[in-house]
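Before I ask anything, here is the structure I am working with.
A single protein chain has been omitted; all remaining protein chains appear in their positions.
After this line comes subunit A, so read on.
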Amino acid sequence: MTENRAFGRILDRANRADPYPLYAELRKTPVTLQEDGSYVVSTYREIVALLHDPRISSDRRNLDESFAAREPGVSGQPPAFIALDPPDHDRLRRLAMRHFGPPGTPDRVESMRPELAAIVTGLIDALAGRERADLVETVAYPFPVTVICRLLGVPREDEPKFHGWSTEIVETIGPGEDDMAERQRRRDRATGALGDYLGDLADARLGDPGDDLLSGLLAGGGEQGGMSRAEVVTTATLLLVAGHETTVNLIANGMLTLLRHPETLERLRHEPDLVYGTVEELLRYEPPVHFPATRVALDDITVGDTTIPRGAPIVLALAAGNRDPDYVSAPERFDPCREANQHLGFGGGIHYCFGAPLARLETQVALGELARRLRNPRAVADPPPYRPSSSLRGPRRLVVDFDGVRPTR
């Protein structure tokens, strides 16, 4: 294996604003062994193959003993389905899906479109009279938080309560085994606290169910059986955190990309349908998740000329795969009309992002309205400051100047 040090530099916060040249360097070695013993896979075909490879586990308890932090967490909670394999993964995901999408409630997300548009309209209305705003603080963050709170049945006014735990969880995930034990402990504490909060909420909801997702999880799955209380809590924790921490980045990355491509921003004002292709292209070009949770090899797996040994951690560099010139032509070009875009923005295989339909809808609505209503928006600082996480990558702030706000339709 040739020496390829790009991955360490990608994790370095100093390179958060533009990791893409480093991804190009990383792709020169499709599979690299890191000093911490993990294997990083960075080319499109190889990533897709591993996402569909049943010899890959999402359950860290399958890691070789030499890796620390493989003991079950101190949070007292079982892993959520994102960190489980079939059949448990399939059962829990299916139960959660009953109240979110097909086959049980196929129109749940789509029916939220008017409500989502109203929320965004309200947030943009509040910018009236201003000529500068941080779009993360005013739109990209509050919007998905409001949506996931309503969907899940979490009081919106509790946001200050769960914000810290959620941030802690996001900042402790990501590749790197060396400091994993410490990060795992921090994350377990935050997960435990958030779980306690959601558990109390669930207990209260038991006697007084609503049409929210939390009530649905508690109600169980009919013939399929239901979730235990602990499973309801971990599932709700996952949905609450993943339900907004990623979408905020997709919207913020999206707006930043549009500010860098003013011709597309202008086209969006006149061609509202362009937003669908735009969002798919953003998921390829500036995805909110650069590394999904680390996977584990259940057996010796040969990828190209590298054999990944059983028990080793595997990091899938989705954002690198998305710009692999062997998979997509002109990968460094942002093209909202790109044909047959099979990006890795939501991963793939059985762990394909559960909330993808909601994230798509939210981003379509948010970017469409921002493009339509902000007059002549310009980024005040480019690049903007970024959040620390290399995995869930996005701007911490996105301050823009604009010449006022257009009225609603």
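Brief remarks on what is shown
Here is the rule we use: contacts are C-beta pairs under 8 Å (C-beta built on N, C-alpha and C of every residue); 3 or more make two chains touch, one makes a residue touch a chain; residues count from 1.
In the analysis below, contacts and distances are computed from a predicted model.
You can't see one chain of this complex, but its UniProt record names it "NADPH-dependent 2,4-dienoyl-CoA reductase/sulfur reductase-like enzyme", from the set "Thioredoxin family protein", "Acetolactate synthase small subunit", "NADPH-dependent 2,4-dienoyl-CoA reductase/sulfur reductase-like enzyme" or "Monooxygenase".
Considering A:Arg189, A:Arg310 or A:Arg397, the position touching the chain not shown turns out to be A:Arg310 (whole complex).
Of the candidate positions A:Ala117, A:Ile350, A:Ala379 or A:Val399, contact with the unshown chain belongs to A:Ile350. Looking at A:Pro54, A:Gly122, A:Gly164 or A:Gly225, the residue that reaches the missing chain in the full complex is A:Pro54.
By the touch criterion stated above, the residues of subunit A touching the omitted chain are 49, 52-57, 85-87, 90, 94, 101-103, 106-107, 109-110, 273, 276-277, 279-280, 298-299, 310, 339-342, 346, 348-350, 352, 356-357, 360, 364.
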